[in-house]
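The following block contains the structure, expressed as structure tokens.
Every protein chain but one is kept in place in this view of the complex.
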Amino acid sequence: MFYREAGQFKSSYQADQAIFPIIQDRWFMAIVFVVAYLVIPLIADEYWFQAVLIPFYVFAIAAIGLNILTGYCGQVSLGSGAFMAVGAYATFKLVTGFPELNIIIAFLLSGLFAAAVGMIFGLPSLRIKGFYLAVATLAAQFFILWVFNKVAWFFNYNPSGFITAPPREVFGFLVSGPEAAPVTRYYVSLIFLTIFAFAAKNMARGHLGRAWMAIRDMDVAAEIIGIRPLHTKLLAFGISSFFCGVAGALYIFVWLGSAETEAFDLLNVSFPVLFMIIIGGLGSVLGSILGAGFITILPIFLTNAPPMVGIAISADFAKHLEEIIFGVMIIFFLIVEPAGFNRLWQIAKEKIRKWPFPY
Amino acid sequence: MTQERQFGNTILNVENVSLSFGGVKALDSVSFDVLEGEVRAIIGPNGAGKSSMLNCINGFYKPTECTIAFKGESHHQMETHQAASMGIARTFQNIALFKGMTTLDNVMTGRNLKMKKNFLWQSLYFGPAVKEELEHREAAERVIDFLEIESIRKTVVGRLPYGLQKRVELARALAAEPEMLLLDEPMAGMNHEEKEDMCRYILDVNEQFSTTIVLIEHDMSVVMDISDRVVVLDYGEKIADGTPDEVRANQRVVDAYLGVKHD
Amino acid sequence: MEVLNTFFVAPFLDMGSDLIFLTEVIIGGMMAGIMYSLVALGFVLIYKASGVFNYAQGAMVLFAALTLVGLMERHVPLVLAIILTMGVMIGLAFLIERYMLRKLVNQAQIILFMAAIGLNFVFEGAGQIAWGSNVKKLDVGIPDKSFEFGGILLNSFDLFAACTAAILVAILALFFQKTPTGRALRAVADDHQAALAVGIPLNTIWVIVWSVAGFVALVAGIMWGGKAGVQFSLVLIALKALPVLILGGFESVPGAIIGGLLIGIFEKISEVYWGPAFGGAIEGWFAYMAALIFLMFRPQGLFGEKIIERV
Partner (left out) sequence: MSGDNAGINLTDTFPKLLAHNALTLCDRVSIREKAFGIWQSWTWSEVAEEVRMLACGLKSLGINDGDKVIICGDNRPRLYWSMTAVQAMGCIPVPVYQDSVAEEMQYIYEHAEARFSIVEDQEQVDKVLEIKEKLPALEHVVYDDPRGLRNYNQPFLHSFQDVQELGRKHNSENPGLYDDSVASKSGDDTCIMLYTSGTTGRPKGVMLSHNSIIITARNASNMDGLTDEDSILAYLPMAWVGDNLFSVGQAYTTGICINCPESSETVLEDLREVGPSYFFAPPRIFENILTTATIRIEDSAKFKQRMFHYFMGVAKRVGIDILDGNRVAFIDRLLYSLGDLLVYGPLKNVLGLSNIKLAYTGGVAIGPDIFVFYRSLGLNLKQLYGSTEACVFISMQRNGEVRPDTSGKAAPDVDIKIADNGEVMFRGPGTFQGYFKNEEATRETKTDDGWVLTGDAGFLDDDNDLHIIDRAKDVGKLTNNDMFAPNFIENKLKFFPQIREAVTFGDGRDYVASFINIDLESVANWAERKNLAYSGYTDLAGQESVAELIKDCVEKVNADLAVDENLRSSQIKRFLILHKELDADDGELTRTRKVRRNVITERYSELINALYSDASHCEIEAQVTFEDGRSGTIRADLQIRDAKVIGSNQSVAAE
């Protein structure tokens, strides 16, 4: 309807391969950016930042990371919580061990730690495939969390076992610690998400992304045209874990403020992130973000909806009811559109492009 | 083939390849050679070991004993991606495309081996990574043009009809600019017209890029038409080797293959 | 050297020094292991017949146990309660087939897996809403006493549970191998057409399989719940069964049985002899690591055949 593609021809490969080749899409992106960077900070209150937006962005980074591994490269992982934990604990050790270190650098370095750990646990992927690999990544999940729980060095011998974000400034703005302003933390998570999303998209549309998808779609054929499976899969594990590691660091230092290993367990992190990419759409950066938004907001909605319409229920009952509705909605969504939000988005876009024709 | 065709040196020399699966001999001391620039066919009844032969040549199967020399370099056991980087590309009997990707991406994947820029450059999509990407896009487009699949450039290959998928697969193999192309039943399941097209493409590839071609094919008329020399396998053994005419006249071949009515 | 000694020498010396205790540990492991086998069998059944990696198996155990306890709390006699619970499980199998499996035919396995996780949430929530979430005691009338047999200390409840599980496993194995329905179930996994040829509609097969899985869950729930009380942690049984599956294979009945026993024994031994060295609480991951390392050397698992890849 709004697309006027006639006349938008490409006279160079550069233009043809642009990330948003259609002008209207570029406009749309510009609007999204204006809303995210200018409008939301003006109108959102602390509740929205803390309960909705910051976790949304942080989980979106983790979801993009997992989508690189699972959606693009086809390696199902249930260990994203553990790789996020590596990022969080590494940041904790770095910022408490080297108080002068810029926390942004610490985030990125922690990502590298996570990448290294991810690659170690990615080694079995050469020999193990499908669900066998998925279950094998649970080994990483349980083992790594156990280590962080057992070895007191990781939480600086804090008797409560918690790691807590210390106050740290970047360019004079307090970005972590209990005193950090929500809007500052919002911007940090948003900037990270922006950069990481573009980086992921760029990798996905380059030869690396094609190698991943080749491995995913048919690993034997990929190998025969010269793609080295181990190398490619490990790179996917590494980059995916890097994303997850940074997301894990943001999870504690920009969002929660303090946590123990339970915050990273299967039900709190690994499964939700997997839901995000399935419901968002496998092999899609945009889908990861949409899925993260959905999975973050759904429980909040379910918690708030009954009181809003005036139904008073006990907290315990509400919690279980929420579980049921969440489960049912997941199943319902998978039945209605197994390819996720990304597919819905594509269909909608295609309809608008072809409007008023059906094809 | 009206005029006398000239071939170069031996590009591939296969000696005493034996292969067995759990005690069953799939190949038994098969030897033959392929000259630079020729179209070499491998034929034989079902289960003769033809596909296995190709799989040995490009390192997918590891033969129990053999010498396979490609361009004079001898390899006992090699990895498939090594074979690819040495200049061997292939297509598959059952189409092995990356079904979730577009035609263009499939063809571009064929060039992955030649793309070296690391992921950091790629994540920025800047500088050398873009330059490399665009250069290879151009090369891929030439292949697409050559095989006349422009109109499906941005179609996801899983949705294409069979004949076109076969062509995309050939395009992907060609994109690697191989010196030797292994084609496993490139015309299986095609109608007469599609077969003719495919023959033309194969001969065009052979002539235009001087690519050596080793192919397996069931359709005898096709084999006799386009190949320079033919190896005949039966139960994993080589029973004949020579020009199409020689092979046609060979009694063992007639008994094993041509005498048996197929299809 | 100290470390090497702690991890690689001392545990073995301990084992050798008290063989009776070692035997007790192994038997304890086997008893736990046969329970794992039982749950793993539930997984295998469903995976073979409907391609679903049924993560909800653990939640089904909880749900079945909660239902049973809830009925008994309302003074329903044990046998009747079991029958009623079984009826509930069969009803659920119908619902799952009707509203989930049927609509997800031909979807990728990961989608089915996700749906199973969704189902997991539903079972957990529903069970606790219906019957409350506090820990409940389940008494099925089997004495929980220790006695000595040939110098080895045994527990009567454990023994009973192990026997029941073993019998059930045997029945299921026979059902799979010998009965036409069982063969049909196996056929479904390989070829839907072949299954149709046996004459049983696919949908019926799914209902049967999910009902059997519900039955297995009920038995597991009784055994575990009777021992430790019916509580939320019962869902974790599912996590126990997963290493068994990768060890034994998702589709292998003997794999599930032997794998369960092996994991049970291995877990017990490691907990007793290596646990202290690691600082305890290793049962959460040790089985996984062990199965993973095993797979690195034998990717096809315990009973899998070496796969010849064809192109």
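Chains here go by letter, A, B and C, matching the order in which they are written, and residues are numbered from 1 within each.
Convention: contacts are C-beta pairs under 8 Å (C-beta built on N, C-alpha and C of every residue); 3 or more make two chains touch, one makes a residue touch a chain.
Note that this is a predicted model, so its numbers are computed, not measured.
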Absent chain's touching partners (shown only) are A, B
Specify the residue from the set A:6, A:43, A:309 or A:336 that touches the hidden chain. A:6
Contacts of chain A with the missing chain: which residues? 1, 3-13, 15-16, 354-359
Chain B residues that touch the omitted chain in the full complex: 3, 104, 137-138, 141-142, 144-146, 150-151, 153, 200, 204, 207-208
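Operating definition for what follows: only the chains that are shown with their structure count from here on.
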Compute per-chain Cα centres, compare each with the mean of all protein Cα atoms, and return the closest chain. A
Provide the C-alpha centroid distance between chain A and chain B, rounded to the nearest whole angstrom. 41
Taking each chain's centre as the mean of its CA atoms, chain B sits from chain C at a distance in Å of 48
Return the residues of chain B touching two or more other chains; collapse runs of consecutive numbers into ranges. 60, 92, 96
On chain C, where are the residues touching two or more other chains? 309, 311
Over in the complex, which chain B residues touch chain A? Could you list them? 58, 60, 79-81, 83-85, 89-90, 92, 96-101, 105, 108-113, 115, 117, 119, 122-125, 129-130, 132-134, 136-138, 141, 172-173, 176
Residue positions on chain C within touch of chain A in the complex are 53, 99-100, 103-104, 107-111, 113-115, 117-126, 128-129, 133, 239, 242-243, 245-246, 250, 278-279, 281-282, 284-285, 288-289, 291-292, 295-296, 299, 301, 309, 311
Chain C-touching residues of chain A, taken from the complex the two chains share: 70, 76, 124, 127-128, 130-132, 134-136, 138-139, 142-143, 146, 149-150, 220-221, 224, 271, 274-275, 278, 282, 316-317, 320-324, 326-331, 334-335, 338
